[in-house]
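Complex shown without one protein chain; remaining protein chains in place.
Here is chain A:
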Amino acid sequence: MPQVTLTVNGTKHTVEVEARTLLVETLREQLRLTGTHVGCDTSQCGACVVHMGGDSVKSCTILSVQCDGSEITTIEGLAAADGTLHPMQEAFREYHALQCGFCTPGMVMSAIDLVNKHPDGMSEKEIREGLEGNLCRCTGYHNIVKAIAAAQDVMHGRVPELVRAAAE
């Protein structure tokens, strides 16, 4: 069986896989990183989004063998060792940007890539367009967009800390 070496959240793993094994299967079933979800399994919903070499990708539509030698970041790799959340995670919590939570890992991973690729910041419209590859079946988009708008200011250093959600 092919052997692949992946650096996942900073730790190097060498695993045996079948050629047909998907990256998400290796992450969930071999490395037991079950934060990455499988929603549609047809590269539409985005629940399985992880970062590969700094780009967001749908891990249900990549073979593990295609990732040999890559750096992968999953939702488990975002928070600091002491449990301090990534600003995007913190913003999702603050703005209640989740309902059932199933799409959340993929949403957070896509959102971070989106913010990283837009150093000048995004409008609400650009955030909504940028989330085209992530579906929320609870239709909780409104707060997801608010959370990303708030998180981008923290990630780009425009505000010292997350602007709190107004009591509504």
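One rule holds in what follows: contacts are C-beta pairs under 8 Å (C-beta built on N, C-alpha and C of every residue); 3 or more make two chains touch, one makes a residue touch a chain; residues count from 1.
Simple rule for what comes next: contacts and distances are computed from a predicted model.
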One chain is missing here; what is its name in UniProt, given the choices "Xanthine dehydrogenase family protein subunit M", "YCII-related domain-containing protein", "Putative ABC transport system permease protein" or "Nitrate reductase gamma subunit"?
"Xanthine dehydrogenase family protein subunit M"
Which residue among A:31, A:49, A:72 or A:155 touches the omitted chain?
A:49
Among A:65, A:85 or A:165, choose the residue that contacts the chain missing from this document, as touch is defined above.
A:65
On chain A, where is the contact patch with the chain that was removed from view?
2, 18-20, 41-43, 46, 49, 55-58, 61-63, 65-66, 68, 110, 113-114, 130, 132-133
